[in-house]
Each structure stands twice: as structure tokens, then as C-alpha cells.
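With one protein chain removed, the remaining protein chains of the complex are shown where they sit.
We call the chains A, B and C, going by the order they appear; numbering starts again at 1 in every chain.
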């Protein structure tokens, strides 16, 4: 209980002066702090620690048309200032997801962004079509960057043509804000960003995980059953920040920054680099109240440095 | 003094049983541990801490045709389990380098691999032609992956055609072992590796640094004068290991692994993933005797797990 | 089969806990006593806490540990020093604080009308069984314990089991305590001869599986506590899945205790070290 109320009041009291609201792809958000896909489930698991209504938005775990089993275990490995995961988008499918999770989320006072995955363009489209009927959905985030599935996932996110195609196809079936989540495992992420922008994306989010690997020298086997997995956490922050900075100058749609954000200052770095909002992922595992710490940190930074509105920080990097 | 002799004896005593020698691109090396380019200068600066004759090889700082000024300061920034650098290949040029460094290196009992850089294919070729006359040079490592220069550097390493062209052109002017150092900032590193292999590379080394960025929220300016720089250290090890594993299965020439190696076990991970030798970079800054610790660690691992010859570990990953 | 947990489940919470004691109690095993009033008040046998052994990037992930016992406003944790985190844990001194999430997971359940329970512990598998043994005894359930370890110096929680159990039978690999051999030999004998109403197992998965099969053959209900790598510990990340007859479940919230019959032993456990 006090887990919730403490930060809540601290903000409203101390940071009363700062306007934390941001607008992204037509969505007006209370503040720029979102829970990153796959690290926050549908929020229910964190409701004991976080007042969900204080989040800018919740991005759900990736949802597919049919239920997905995910990969074999072990599915994670700790690395230097980071972790590898190869969950493989295990999810109950859009049907069960709508029943179980969207129903509950509807009763929560927080914008819900559904992370969408598919093995094919048609599957992405079908998931979105199915969700159009759900009033609880505020926006979609197309995950074309998951390194942990064989078909689909990153395959769509590492070349312009398929990235544009899946974006265009989904754009055709929804008027809701459409965010496309980009993969960092590419030579030129700006080019992919431009491709999805011209295909109709209202915003881009980045980065998803970097493809990595770890080996147990004792057993001489990979630490992940699937051999490779996605690297996340503080270790990848410099790469994520660089890509956000590059993409922000390449596209005119809003950029949502993600990758290794643990503190308010980390988040401010992304805003200065050009992000309009941020996603907090792995940090939720380290500290279930991480999203609130990041939010309070941003607010403190703003009031301490006389920033009236958090959106004034976006792209305010001096050089 | 004892800085040197202690590890030396420890190895010869404790690990007498293990054959540490490896052969790469026709080079027979005492052991698989090399000092990575740019982190060890030409070895002189480390002679107070390391018995250079115990190294598998020294890879020099990048050498260009003309002297290069390098980038403005600040040139480095510390990050979570890593660091960013934007040195920008500052070097005195091949002429002064040959006089000053090769002369001294000739008197040291260690194979010297010269890291070669250029703004154009012709410059790479000219540097190598100039060095052909130098008996102290055991092999070349073509750096087509430096993220810190505008012309040349990474530009050559992020597409197959230019990577192959510079390799082919240099191949034409030397019979010495030719190693090409690959950039991790690409969508498909295997494809680049295959391109340089068929263009005549005798071996590939990877990875160079990941392009990254850091921001000082106090000053709201990038921490590096050049804005972006190369990420190195333990943070990047999972990415490096994954790429070594991918490349080792894509090419038949030897692979030299590099990226975040701090201990013997880190090195063993790279060997198991398919590397025939390893390079130790950033670790030299943390501990000037790091190369010796890595070497001793490998030897201890081998004797502890009954490995007779270190080359038996190469690619011995079970799945 | 109708089952009942112990107290009503409390919601997990994040608590700053203070180290009261941290001492070696067996070879490579430490006992950590943490002052944690709120977790201690709500924890049930078989539940665990997710501990932040150190702050800073060095240990990004928390480490899960079963609550071995509750003593007043403190919880006791038995930990085996295996790797970086547990080594770090062994360095914590009294008065130091860390943060813990708990109580987490589904603990052991008591079948209605159970009068006799067999607890089978392999190595540190004894940890989550301590509190269970105490509370079963308090309820008048007869407790037998089959305990295995590599050697006498590696046996843990001896006194606790001796004090509450009707019988404790030990097997060690080297015969330095009890009989020489595997605990599965002991469990098999005890399951056959004194026909417990329920078997509770925790230990290496090969051993847990063997015991589960013994119980199944004797058609005695059996619960196993399983270990998986855990990132979040609260059910969000899906890193800890256990394959069951009804699909993949999360060890951190649907477990760590599972009914043995629903577990598909697919070798997805944490690679054993010893």
C-alpha cells in the first residue's frame, strides 16, 4: 500500500510546478514514462507495487493471433550490467488476452498500448483487426524487432521493405495511433525508421534488445536453451541513446526511447537525445517500483533545473 | 619487476601440462592471448607491468599513411560495465611509427600485428606497402570497423563490396598473414565475414566497438566532443560472443574473438564459440596486467578440466 | 483433491530488511537472518523472497531464496554459496540493509485430513521444508523426514527436523552420516513402509522426479518445489516457466510448489552444478 502512495504524494507535492504531460501520436499521456513490453505483463503483477494510474502508459507483452508456447528453458542469463532473454513471445493469443487482460486493464485508469507480434503480415493484421473491437486499447506497438522467434519478429525489422509492408498493412485496418518498435540489430536504423514513417507509423519506439549470447564454461553449453537471446539493461543504454539520437533527426514522428533506463537521469538523457517519451523495461525486475523512481527522477530534474514542461527537454541537446 | 616474473613462473609451473600454442593464418603463436589494437599502444607503455614475451601477439594502435590528429576532447566516457571512446585513430603515421615503434618492437620477443587504417583503399594499400619492408611485422590487421572517423574506418566495414575491395587490394600487395577486423554495427556480420574471406583474408577478428553515445544531463551536452563513440568492455561481451559464434560457422578461416574479455573464463567462452585466439582490450585499462590474468585463467581452466591443448577448445560448444 | 494453504495469502511487498545474523552453518552453507516484520508476518511454508544481494550494476538481477523459518519478526534463509550472488550474500554483515520482495509464490498445501506427511530433502532442498515441518507438527500431523546430502558436513537443518519429526532418516553419498547412497532409497522405503498421506519434495530435479514417481506408484499425493531462473519473481517476465500437463506455468507465482503429477519433467531446470 504505502509502496504506492508514497511516491504518488511525493510527486504531487514536490513537483507540482512541472507539467509532465506529453502527446504522442495523438495520445495525451499523463507523463512520458511507460512500462516496456514484456517486462510488465499487463500490469496486474505490479499493482501491488505501483499505482498504475501514475504511469504514462502500459505496453502489454507481445500478443499474437494464436497462443504461442515460447522457447525452452533456460530463458534468461545475467550478464555484465544486463541480461539476456529468449522468452520467445509466449502469450495466450489475442482471444484469451482480450478476455483476461484487457478486461482487467479497462478498469485501470491508464492508457493501454498493445504490443503486437505475428509470424506473417496477415497475422499482425488479424491481431489488430481483432483488437479494434476492444475499447480498452489506446494504441498499438508493432513489434518487428523480437530477436527470439524464428519466423516473423526481427525478420520484419531488419530490412526496409518488410518493415514498411507490415506497417502499411496494419495502418490500413486501424485509425488508432500506430507505434512501430525498431530493432537495433541493423546497420542503419534511421533508414528503417524512415521506411515505417512513410508507411504510416505515427511514432517509433526503440530499441528492442541486442542479439547476444552467453556460455557456461562449466558445462560448455550456451546459457540459453535457444543459444542466442536479447540483451537488455544498463549495458545497452549507450547504443540505445545513440540510435534514438540518430532516428530523432531522421524522422518527424515522435520517438519513444528505451534501453537500460534505470533512473530519472537516464530517462532525461533519452529525452534530450530527441525522445518524446521513454519505456522502462529490465529495471522493473530489479525494482518493481522502477517506473515510479524514473518518473519522480524526471520530475525532480525538471524542478531542480527550472524546466516548466517535460516536453521542453525533447531534443534539447546542446552540441 | 616482480610484476612480470610472478605470473610468468606461475604459468610455467602450474600449467606445464597444457599446450597453449595456436596457429592463425600461418602464424604460430605462443598462446591465444593478444593485446587488442588501440588499448596497448605498441606495448612499451605496458612493459613495466607485463612480460611482453608472454603475449601471443601485440596488435598495434591503428596506423595510417599520414599522421592523424584524432578527435577533440573529451574522448572517453564511462558507462555501465563499459566505456565509450572517440579517440579517432590519432597516430603519427606509418613513417614515424616504423622508426619509433617497430624499431623498439623488433627488440622484443613477441609477434607484432600492425593494425592498418586509411581514408581510402589506396591509403590502406600504401601503408601496407610501406610496411612490407619492415621485418618486425608478423601480420596485418585491417581495421575497417573504427566508428570514430568520418572518412574510411567503419564505412568500409558495414557493406560487403567495400570490405571486399579493401581486402582484395591489400591482399594483392602482401604475402603476410592478413587479418580483417569486423564491425559489429551491421545487420549481418556473417555476410561481411564471407565477403572478406573470399577476397583473400587469412583470418577475421571481431568485434570492434559498438557505436554508442552518452549525455551529461547537467550540461545537456554529449559526454564525447564527437557526440558518438565506440562502446567497449564487459557490457558488449554478449554481442561479441554471439557474432563470433555466427561468423565461426559462416567462414572457414580462423576467427579471433574480442569484446569485453576480462578473465580467462571470458576468453574460454570465445574459444568455445569458435574463436582460435582472443584479444584483450579495455581490460588493460582496468588492470595493466589483464592480458596475463586472462592467459593464466585460460591455462588454469585447461588444466582443471583436463584440456591438453587450448586449440581443442575452439568451437567445442555443445548444444 | 481438496487442499488448503496455511494462512490466507498476503500480497507481496517490497521491504527494506536488516541483517541480524549471517553465519556458516554447514560446509558452503550460510544462515541469513533478516529482520523483516512485514514479510515475516505474511509468509507461508514454501514461499520465497526475491533478494537484492547488492545494489549497483554488478548484480542486476535479484536472487530468489526460500524462507526456511520465521522467528518473530525475522525470516531465516539457508543459502548455499554457488556463484557471484551467493558469495556476495556471504559477505553481508549484521546491521547492513538490503531489499527484499516477498512473500512470493504458492507454498505447500495440506491435503484435507492428512495425518502423516513425508518430507524428502536433497541438499539445500531442506530450506523450504523447515517451516513446513514445524507447522505440520503444530497441527498434529506426523512428520517423517528423508534427507540426503553429499556428506555429513553438508547436512543442514538437522536440529529442526530432529525436534519436530517423528523420524528422520539420512543418506549421504559418502556414508559419513546415515546410510551410504541416495536419499531416493530412503524415500522409497519410507513411502512403502509407513504410507504417508502426502509427500513433500525439494531437491535436485532428477531426485525430485524419482521421488515423485515413487509416490505415484504408491498412489500417494506428492508436491514438489521447483527452481527456475527468475528475473522478476512476480509473474511478469515468463523466465521461470515449468512445463505442466496444463501448459507452461510460472514457478514464481503458480509455483514454486507444484503437484508432482502435473509436472512434465522436460529437463528445463537450472543446470545443476554439483
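Simple rule for what comes next: contacts are C-beta pairs under 8 Å (C-beta built on N, C-alpha and C of every residue); 3 or more make two chains touch, one makes a residue touch a chain.
No experiment lies behind these values; they were computed from the predicted model shown.
Contact with the undisplayed chain is limited, among B:25, B:57, B:76 or B:207, to B:76.
The omitted chain makes contact with just one of the residues B:90, B:190 or B:303: B:90. Screening B:48, B:99 or B:122 against the full complex identifies B:48 as the residue touching the chain left out. In the full complex, chain B makes contact with the omitted chain through residues 3, 38-41, 45-46, 48-49, 61, 69-70, 72-78, 80-83, 85, 87, 90, 216, 218-219, 221, 225, 233-235, 282, 284-289. Against the chain not displayed here, chain C makes contact via residues 56-58.
One rule holds for everything that comes next: only the chains that are shown with their structure count from here on.
Taking the mean of C-alpha positions as each chain's centre, the chain lying farthest from the centre of chain C is B. Averaged Cα coordinates give chain A a centre that lies 35 Å from the centre of chain C.
Spacing of chain B relative to chain C, judged by their CA centroids, is 47 angstrom.
Among the residues of chain B, those in touch with two or more other chains are 80-81.
For chain C, residues touching at least two other chains, in rising order: 57.
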